[in-house]
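Of the protein chains in this complex, all but one are displayed in their positions.
Up next, subunit A:
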Amino acid sequence: MTALETLVWTTVCRIDDLAPERGAAALLGADQVALFRLLDGRVLAVQQHDPFSDAYVISRGIVGSRKVDDVEVPTVASPMYKQVFDLTTGRCLDVAGKTPARDLPTDLRTWPVRVRDGIVEVGS
């Protein structure tokens, strides 16, 4: 837990700025981050860059869920070529028959998110 204390929390937006089950992009310094607010109030952040299409589009994907090892995990599907990612870990669950552009990793980077007093903060 000591590692967490070294995080810098950046205020991004109000929770009300995020529509449930629909992503939104945010700028975190030079990084583009895709934020997702789930029905249960959780907010998750993964990279906005889609490694398969090499475009910054992940926030525009469809949010859903998938049973992984008997656990229902929240997912997003890339709007470009429909790869499915676990929003909690960034892991690519379905490469949909494609390989990433430029030998990029298939999984998405994630950021910790917390919501305090209705304000969404991303740690980095």
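Note that in this section a residue touches a chain if its C-beta (ideal position, glycine included) is under 8 Å from a C-beta of that chain, and two chains touch if they have at least 3 such contacts; residues count from 1.
Please note the rule applied: contacts and distances are computed from a predicted model.
Undergrad: Would you kindly match the missing chain to its UniProt protein name, picking from "Poly(3-hydroxyalkanoate) polymerase subunit PhaE", "assimilatory sulfite reductase (ferredoxin)", "Probable glycine dehydrogenase (decarboxylating) subunit 2" or "Branched-chain amino acid ABC transporter permease"?
TA: In UniProt, the chain that is not shown appears as "assimilatory sulfite reductase (ferredoxin)".
Undergrad: Which of these touches the unseen chain: A:18, A:92 or A:113?
TA: Within the whole complex, the residue contacting the unshown chain is A:18.
Undergrad: Of the residues A:57, A:92 or A:113, which one touches the chain left out of the display?
TA: Only one listed residue reaches the unshown chain, and that is A:57.
Undergrad: Provide the residue numbers of subunit A that touch the chain removed from this figure.
TA: 12-13, 17-22, 24-27, 30-32, 35, 39, 47, 49, 53-57, 60-67, 72, 74-75, 77, 79-80, 82, 84, 101-102, 104-105, 108-109
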